[in-house]
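All protein chains but one are shown at their positions in the complex.
In order of appearance the chains are A and B, and numbering begins at 1 in each one.
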Amino acid sequence: MDQSAKIADIHKSIVKEQAAQERKRLMLNAGLLLLLLAAPFAIYPVFLMKILCFALFAVAFNLLFGFTGLLSFGHAAFLAAGGYTTGYLLSNYSGLSTELGIIAGTLAATFLGLGFALLSIRRQGIYFAMVTLALAQLVFFFFVQSEFTGGEDGMHGIPRGHLLGVIDLENNLSMYYFVLAVFIGCYLLVQRIVSSPYGQVLKAIKQNEPRAVSLGYNVDRYKVLAFVISAALAGLAGSMKSVVFQLASLNDAHWHMSGEVILMTLVGGMGTLLGPVIGATFVVNIEYHLSQGPLRDWVDPILGGVFVITVLAFRSGIVGEIQKFIRKNIG
Amino acid sequence: MSMIFGVPLAVLSGQLLIGIINGAFYALLSLGLAVIFGLLKIINFAHGAMYMLGAMVTVLMFNALGVNYWVALFMAPLLVGAFGVVIEYFLLRRIAGQDHIYSLLLTFGVALIIQGVLINWFGVSGLRYTMPDMFKGGINLGFMFMPYYRAWVIVAALLVCFGTWFVIEKTKLGAYLRAGTEDSQLMQGFGINVPLLISLTYGFGVALAAFAGVLAAPIYSVTPVMGSTTLIVVFAVVVIGGMGSIGGAIITGILMGVIEGLTKTFYPPASSAVIFLVMVLVLMFRPSGLFGKEA
Partner (left out) sequence: MTMMKKLLTSAVASTLMASGAQAAISNDTVKIGYLADMSGTYRDLAGPNGQSALEMAIADFGGSVKGKKIEIVSADDRNSPDTSSSTVRRWVENENVDMVAGMVASSVSIAVSKILEENDKLGIISGSAASSITNEHCTPNHIHYVYDTYPLANGTASAVVKEGGKTWYLLTADYAFGHSLESDVRRVVEANGGEVVGAIRHPFPTQDFSSFVLQAQASGADVVGLANAGADTTNAITTASEFGVTQSGQTLAALLLFLTDVHALGAQTAQGIQLTTGWYWDMNEETREWSDRFMDKTGVRPTMVHAGIYSSTIQYLKAVEATGSDDAQTVRKQMMDTPINDMFAKNGKIRIDGRMVHDMYLAEVKTPAESKNEWDLYKILRTIPAEESYRPLSESKCKLVKN
């Protein structure tokens, strides 16, 4: 057999291999989708929605941290901004259709994110993290002081309302499918962003920012955009959460919440797409089940332990470690 | 009575003095953080927990062994420092040389564990600790009543701060420390046990926090959560001062104490938020803090 035929053969097998992998991935995704569609019939829908909202929050955070390499310690501000804005509008304007309230909440978080980004983007590493923390503390202070948030009593009785003015979201099942649709849409959006040329630049910035600068990219603008998208999606997560639970509280704006999303992303696997989703599922489940059982008094130390063990031994998180394992033994 | 912005001069003077006292306290707390970051590049999010341990250990030693305040001033930092050495050796060492973020996350986790465990053992209401007899009472300065203990706090804090700064910046030991952490291979070649030096430095940094805890025991409620809110304030101070700068942490601590004190006089509700406002403003114009070295 001559060279070109050999090469053609190799080429054919690579294409077949890729097609097989593509099929596997599609099947995996289809399977997951089916699982998610059927889940509310087996698992309590409100609990699932909580996971989806936090998963979206973590995915948003991961866009900035895992893919762009920027650790924000103030992401709770966006979650709360979305939640309170949507909550306020839906509570006080009864004719307002739910999705409009959610969009408004997302926009509020987006603008807040822009503000944060412009003030912090020039800083590096720990300084960047601390500026975001400081800004988030100022936002927290604002929420504590404001009448409309209800202070530490919280904002309660937020109506689920009607989707597009027609579909009654009081029904947990309808609400679930709505949240699921939004979540999947955002997940696919982030997937698109990450695999796009823009996403490649973000990854380059994460790996070696000076090099990206020397290549001629306006690094600041890329980072600001990433920040704003991340804030917007976090706000969307908060908006949806306030409609799901029909309440919004200061817990959403507290820096512990910022810490929690970091934990979720880290444990799940930062820099992967599915990681934050798995991480959110993991953390929400642990908190929920532990706080009911005999280990109820030990939830915080256990979460601390998870943090420590993840940083020491499972840096790539659940998804990352699984990927490594697959590559080593199967791939 | 003369007034400044509607506040009587006497009251203002009192507030400034209080601000300086609190500032000295912040300086002491930030010092340990600055040492740990400046020399070891570790972002110690467990610093608040170490401060709390200093206070808790003081009270527990008193209750269990009758250890008095003066002995506690040495023993508590020693014990907590030793605990710090253990943490460095078993945990932090494994992530040495990696991105600073991991040290932040690791120490954050450690703090959660320490705090959670202590809440379970001791509850959240706090442990009783009475002021040592020799410090009870105070002196009337005319514009305010100054408790003797607060005068002691300012003296002790400034002494320790200055002492630490001097040792690190001006002595041979300090030079070895600074060199050892910058270029450990070279220093090890000179026969200096750099890993030991690193462990001891971390231990020293947290011992400083514990010392602040002992100082706090007679005047603040000693509870497992006392370090939690103090932590982010102290971080703010260190960042404003410049994360690598020891002198910067001291000066900024005092400055922040005064600014906070003034806010408590003119607009009290914002007094815990003002430090973050200052941080944002400072970092806008000086990206590495007031005295920072890194770009």
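Here, a contact is a pair of C-beta atoms (placed from the backbone, for glycine too) under 8 Å apart; a residue touches a chain by one contact, two chains touch by 3 or more.
The shown structure was predicted, so the numbers you read here are calculated from the model rather than taken from an experiment.
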From A:47, A:111 or A:314, residue that would touch the chain that is not displayed
A:47
Which of these, B:14, B:213 or B:292, touches the one chain of the complex that we don't see?
B:14
Would you mind spotting which of B:78, B:96 or B:219 touches the chain that isn't drawn?
B:219
Across the whole complex, list the residues on chain A that are touched by the chain not included here.
44, 46-47, 50, 144-145, 150-154, 156-157, 241, 245-247, 249-252, 287-288, 291-292, 296-300
So which bits of chain B touch the chain we can't see?
8, 10-11, 14-15, 18-19, 21-22, 116, 119-120, 123-128, 130-131, 137-138, 144-145, 147, 149-150, 219-221, 223, 225-226, 229-230, 261, 264-265, 268-273
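The definition used in the following text is that only the chains that are shown with their structure count from here on.
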As a quick test, compute the distance in whole Å between the mean CA positions of chain A and chain B.
34
Residues on chain B engaged by chain A in the complex (per definition of touch):
43, 91, 94-95, 100-102, 104-106, 108-117, 119-120, 232, 235-236, 239, 243, 269-270, 272-273, 276-277, 279-280, 283-284, 287-289, 295
Flag every residue of chain A that touches chain B in the complex, lowest number first.
71, 119-120, 122-127, 129-131, 133-135, 137-138, 141, 145, 255, 259, 262, 266, 297-308, 311-312, 315
